[in-house]
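Shown here: the complex without one of its protein chains, the others still in place.
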Amino acid sequence: MMRGAPHLFFPTCPKLTACRGHGTYMNPLSTSIIATVAGNVQKTNKLLSVQPLRARYTPEIGDLVVGRIVEVQSRRWKVDVAAPLLAQLPLSAINLPGGILRRRTSADELQIRTFFSEGDLVIAEVQSVHQDGSASLHTRSLKYGKLRNGIFLAVTGTGGSGSSGSNVKGGVGASSAVNSSLAAPGGSGTGGVVRSRRQVWTQETANGGGEVDIILGVNGYIYIYKHTDGADAASSITENVSISRLEEMASSTIYSSQNDDISPQTRREIARLSQCIQVLVQHGVRVDEETVTGSYEVSLQVDLEVGDDEDEEDEWRQEGREYLEGAKARRIIELLAQRLVKQKDQKKE
Amino acid sequence: MSNQRQASSASQVPHLSPAELSYLYTSLSLPKNPIRPDGRSPTQFRPLSAETTILPGTNGSARIGFADGTQAIVGVKAEVEKTVLAADTLDSRSLAQHGDALNREGEEGSAAVSGQGEWVQMSIEIPGYRDDDALPIFLGEMMRESLVGSVEHKDEMAGGLKARLVINKRWHWRLYIDVSLFLPLDLPVSATDIMQVLLLSQPLSYPLPLLSLTTHLALLSTKLPKLKSTGEEDPFFDDDWAAAEYLYPRSKPSSGAFHPVRPPVTLLVVSVGENVIFDPNREEISVADAVLAISITRSHDSEALKLLSIRSIDPPSRLTQPGIPNSENASMLGAAPTENPSQEEVTGVWRPRRGGIKRSVVARMIKTVLGKGGVGEEVLEGLEGVEVQ
């Protein structure tokens, strides 16, 4: 779909149809519809729209995003979500400590920095989108809050492949997605996080790394961190707690900026996962659960291959072998493509 | 702009959360085997692509790009300029006085003119910074200082770069080295916009090593027109570009080393905990205890590398936001906010770095660069591998 020339429209490429949608305009003197961005044409009944090949993240209601606080105002935070405008997170849209259903007080306003401060990373959901395209976020769930115990990386967000939204939502071309995203290694603009079924999952890692959580923000901000079982953590503090108390305990850690103990093995696997995502992005492959999990497993396999080849290498070389670049990265992409095609075939059968 | 000046003049301050800083610091300070976010070993450099002589309008040029899209382009321009002999130099006065001895002393005199450091000018353009902001000036001075620093070589280039710029006693070359730095192209557009507003770091890494390596290659490819006039005449040049001579002379291919003399290279070294880490990226610099820029060159008397300059750079970790231990976090249950936050370290909680570096750490950082088979040699060997047309 991406590479199909008939579907690719560049500006000033007129097309005669009925209704004009996003990414098009109509010359008042004629009836032709002209694309304003270069991208894929989408036709829904009579509505004609062009999805740009590579674009900024445009927030939509319900998107799971990772954001960075850039400014603290008196009753809200301004959050960088990689959109053209900063998103806002009102104080009224967060879970206040000491119970989920508590009214915010002026005391909360005064100590607003104790919840989130400049530089903090948050995971949140887009609650509403304003007229100007800026988003309002909320963190009113135990799943959301401040991020810790891991590392952050930014890749291109959705819109990167443009058609992702409609493809997934409509269920049309779900099978072609595998083709399109992997058919273009080295291609540009096709990589990035796409809206998909699961943006957050727990990855079981090798080499004693334990469980690692991955958040793929729809906006292209990614966070990889050590998995902690909220209930476990809470019960380790107090032995016998009621269910409601348990919830409070779990919610209380959402504003913590103290990292738990993380073993070197876990740290190493978190670094590997982050590199795998970088490799995907550099080769223009879409980033979702399937490709991340796939590339991680493949990278372990590639390591074994390389390890066999370079037995004679000196110790210094061995140290740097966790760095995935060049030939290693290409090998990972190659194996990943084979693997995904195989999975697709299995599904067909 | 004001924000940036307040933040730090010499270094860029990425906004990272205390939790991220603490995670990075602990990973990088793991004894013996630090875990870098991109999996490199402590002394491993990022791969880069390089090309030289890319701009026909310059005397020499080079481009280096990293995989993340950060790029630097350097153009070297040379201009002929009249040497102003300062009135307060005894040399000139004594020469003028003993007029009859001028011819005899003339030859000796022109050999004695050893050039001035001011003849090399360097300007660096970084997106988002004005040309009189402290960062570009600091970087420019740092690189100029090691460039004009003495590089003695017996036959090929006595007196180093400065002396090479002398045409005769009255004329010299002025060398303009102009550096442009480019943004990573892969960054989401909106993110860069926001960065500009906040004046966070524009390039994804501290630009120094990139600038230094690019300048190195550009100078190696720099040619000056061949001089036709002799002695103290007004200079007159051969207009055949093919006959032009390299600023840094090249030896015949038969005699082994292609470039007997090479410009110095500046490396960025950080220390985190007990570890010494090379070619740090932005995140790694932001948790470093100490950041040093070390300039080295090959010594011609011996095999060892020669140290030309060291400059400490203000580590951005001093400006970061501290983390709050759970026990003092007002938004946590059962914890009362305390008036005076405790100063002792709690594991997993970030504390901005305070104080300086121990001398032993400085010594270790220098040793890793200069030592036999150390990082310095490796970098210079790598650069020697880049073919300069």
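To keep things simple, chains are lettered A and B as they appear, and every chain counts its residues starting from 1.
The rule is simple: a residue touches a chain if its C-beta (ideal position, glycine included) is under 8 Å from a C-beta of that chain, and two chains touch if they have at least 3 such contacts.
Simple rule for what comes next: contacts and distances are computed from a predicted model.
K.L.:
What protein name does the UniProt record of the undisplayed chain give, "Exoribonuclease phosphorolytic domain-containing protein", "Exosome complex component RRP45", "N-terminal E2 ubiquitin-conjugating enzyme" or "COP9 signalosome complex subunit 3"?
P.N.:
Choosing among "Exoribonuclease phosphorolytic domain-containing protein", "Exosome complex component RRP45", "N-terminal E2 ubiquitin-conjugating enzyme" or "COP9 signalosome complex subunit 3", the correct UniProt name is "Exoribonuclease phosphorolytic domain-containing protein".
K.L.:
Based on the whole complex, identify which of B:232, B:245, B:314 or B:378 touches the chain you can't see.
P.N.:
B:314
K.L.:
Check each of B:220, B:362 or B:380 against the chain that is not shown and name the one that touches it.
P.N.:
Result: among the candidates, B:362 touches the missing chain.
K.L.:
Going by the contact rule already stated, which one of B:30, B:137 or B:386 would touch the omitted chain in the full complex?
P.N.:
If we include the chain that is not displayed, B:137 is the one touching it.
K.L.:
Out of A:19, A:37 or A:72, which residue would touch the omitted chain in the full complex?
P.N.:
The one listed residue touching the chain not shown is A:72.
K.L.:
Which positions on chain B touch the chain that was left off?
P.N.:
2-3, 5-10, 85-94, 96-97, 113-118, 123, 131-132, 134, 137-138, 140-141, 145-146, 148-150, 152, 162, 198, 292, 299, 304, 306-314, 318-322, 352, 354-359, 362-363, 366
K.L.:
For chain A, which residues reach the chain that was dropped from this view?
P.N.:
Against the missing chain, chain A presents residues 71-72, 117-118.
Rule of thumb we're sticking to: only the chains that are shown with their structure count from here on.
K.L.:
Using the touch definition up top, name the residues of chain A that touch chain B in the complex.
P.N.:
On the chain A side, the touching residues are 56-57, 68, 70, 80, 82-84, 86, 97-98, 111, 114-115, 117-121, 146-152, 154, 156-157, 220, 248-249, 252-253, 255-262, 264, 267-268, 271-272, 274-275, 278, 281-282, 316, 319-320, 322-326.
K.L.:
In their shared complex, at which residues does chain B touch chain A?
P.N.:
15-20, 22-24, 26-27, 30, 33, 35-44, 46-47, 67, 186-191, 193-194, 198, 320-321, 323-326, 329-333, 337, 346-350
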